[in-house]
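Left out: one protein chain. Kept in place: all the others.
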Amino acid sequence: MTMVSGISRTVVVFTLLTLSLFGAAIWSLSAGAVPVSWQIIANTLFDLDGPRQDYIILRSRLPRTLLALLSGGCLAISGTIVQALLRNPLASPKIIGINSGAALAVCLMVIALPDLPITYLPVAAVLGGCLAASLVWLGSEVGKVSPTRLVLIGIAVGFLFDAGVDYILVTSPSFKFSTPLVWLTGSLWARGWAHLGLVWHVLLLLAVTSVILSYRLDLIRLGDAHATGLGMNVPRERFVLLALAVLLAAISVSVVGVLGFVGLMAPHIARSLVGGSHPVLQPCAILTGMFLVVLADATGRALAPPVEISAGILTAMFGAPFFIFILITTGKAEQS
Amino acid sequence: MTTGGWQHRGVPAGLLLITLFASGAAASLATGGRSDVGLSALLGVFGAEPKSLAQSVMFDIRLPRTLVAVFIGINLAMAGLILQAVTRNPLASPSILGVNQGAALGMVLALFFPAMSGSAVGVFAVTGALTAGALTFAIAGGFQGELNSLRLILGGVAVGAFACALVRFSFTLDDDLSRQVVRWTSGNIADMRWHDVGPLAGLSITGLIATVLLSHRLNLMALGEASATGLGTDPRITLLFGAVLAAILTGASVAVAGPVAFVGLVVPHMCRLVFGPDHRILVPAAALGGATLMVLADFASKWVIAPFETPVGVIAALIGAPYFLYQTLVAKDLE
Partner (left out) sequence: MSIKLHGVSAGYSGFMLRDISLTITKGSFTALIGPNGCGKSTLLNTIARVLPTRAGTIHIGGRNIATARTKEIARTVTVLPQNPVVPPAISVEQLVHYGRAPHQNLLGMRSQADHDAVENALHTTSLTDLRRRPLAELSGGQRQRAFIAMCLAQDTPYLLFDEPTSFLDIRYQYETLDLLADLQSTGRTCVVVLHDIAQAARYADNLVVMRDGAIQAQGRPADVVTPEMLSQIYDLQAKVFSDPVSCTPALSPVSAGRLSNLNEHIQTSQSLENPDAREVAVRFH
């Protein structure tokens, strides 16, 4: 395989991705317990004459689809950053424990402080995610151990927080039980404008910052010595980039729940499409992540209406074999 | 490789372990919903007829529960010990390699077909455990004879995540079932009766004997596959027997009590630290250690009454997860 670089391939990939994303988004608007045809969608969205479905489209599916796009993109960014920082294609926000930390914090909040408004949900998730990430960070003697061991420490921290989540779930009364459960499986069910309004500005700001800084990922990917030689303040930049990754993943997770494997798959697929240069890879990963989450959400609604299958279950069902596939094909995965 | 030091430490440590086990079992038996039922009810519980109320609580509720804890502890410790030996990986254990979650998935499948009952559920759980274990081994390259220890762990995590996703998928299908599944998947032995004890005890004792018979081969595995072959044992046969045995032991425990994580990781580890690397000593020591850890966890689960009694599996996870973290921090040969 010689690397077909050049502008043309990149343009083709981005065009196709954008088109598929569009298709998936429209399908996401139309699929569900009440199927809506694309004409009606167009009428509703663009205020045209003819039959409309204001409630279903504008109140339910549009915010939900937008939230899927947003969280998918942010999880993908987070995954790309984590993979570059750890120099390991197997790394992802979930693998280094961010999701589990956020999950524990959110469960604690929902069960222990049920009166708190949902506004605090992202705050709790960020605190939990940061706690987990800093545990991993401290466990690795501030990034000094090999990327391989860092991944293992992340898995262990994840187990630790999962044990806490289990403890909270089984010791809580059943009426409080269903909210965290839906959230733990990673679902966009009953998510609307309120949730979107809560996080879109922060996420957008973080996402834009990450894309601007994606060029730094190229350098840090070369290893500490090279990155320093090229004029990078490695400890500071690594901290900033990791903070971005944790915030993006934790905030996304606080709203849509534990959507596993998106942060793992998106950068991978993108890398095979446009190569490993982050200024191109990052936008491509964002589109891929968006596509994956919108597709998972829409599929979950379309498979067996009126029952909804959580998007998180679908991403895990595809993501886990995908992870295994990477594990097998990378062979010496610890190419550190 | 029994050096003098281990033997010196082995005897007092063994006595300590036995004492710990006895007091743990006593504490587990003495604790429960009714505070008026104490250890004294145990006296004459087998002979006396008719039984007093305290004696029947002891005989019908507490005794089977504690026994189930004992046998699950033995099973999981044996499974962990075998898996760590055949993979030569200190982090291997039923929950880390996805075997536990595979068994849980098999179990959930069985729950969804109400026609299945009794032993069929156990068969499903064992099948799930075997499938998951085989998958993880295959991913790590175990069937080509070259087991990569990082891939083993990561593969196990992925297989576990996949099985977990399917188990969670079941939550969305039926509300009533979901709570049952969640309580069960967190490892709960609160409702154990004598009919649960019988088959489990049979399997545990058979498994223990089989592991004792295997212990010499497990010692040879530690030398590496080439040396084991050189010494006249086929490491692939050890691997196959060991893996199947570990899956059956895990599957049987999961079918009874749900997945109890980390016992299989922690116990063999600590026993190796105290009793040394010889499996002929390690097997009985780990069996006793597993039983001890489980009766202590059972005692804790009855004792820590939040609004509800905490399932023993959650207690085990709360003990085991920090230990696993500690282990990943200090283990030398992971790179």
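Before moving on, here are some points about what is shown:
The letters A and B name the chains in turn, as written, and every chain counts its residues from 1.
Criterion: a residue touches a chain if its C-beta (ideal position, glycine included) is under 8 Å from a C-beta of that chain, and two chains touch if they have at least 3 such contacts.
Quick caveat, the model's predicted, so the values are computed rather than measured.
Within the whole complex, touches from the chain that is not shown fall on A. Of the listed residues A:41, A:102, A:196 or A:219, the one in contact with the hidden chain in the full complex is A:219. From the options A:89, A:192 or A:321, the residue with contact to the unseen chain in the full assembly is A:89.
Across A:238, A:271 or A:301, the residue that sits in touch with the chain not pictured is A:271. Only one residue in the set A:12, A:208, A:230 or A:303 touches the chain that does not appear here, and it is A:230.
Listed for subunit A, the residues touching the missing chain in the whole complex are 1-3, 5, 87, 89, 212, 215, 218-219, 221-226, 228-233, 271-272, 275-277, 279, 335-336.
In this section, only the chains that are shown with their structure count from here on.
Remark: subunit A and subunit B have CA centroids separated by 34 Å (rounded to whole angstrom). Contacts from subunit A toward subunit B in the complex involve residues 90, 139, 146, 148-149, 151-153, 155-157, 159-160, 162-164, 166-167, 169-174, 177-178, 181, 184-185, 260-261, 307-310, 312-313, 316-317, 319-321, 323-324, 327-328, 333-334. Residues 91, 139, 150-151, 153-155, 157-159, 161-162, 164-166, 168-169, 171-173, 175, 178-179, 182-183, 186, 188, 261-262, 306-308, 310-311, 313-314, 317-318, 320-322, 324-325, 327-329, 334-335 of subunit B touch subunit A in their complex.
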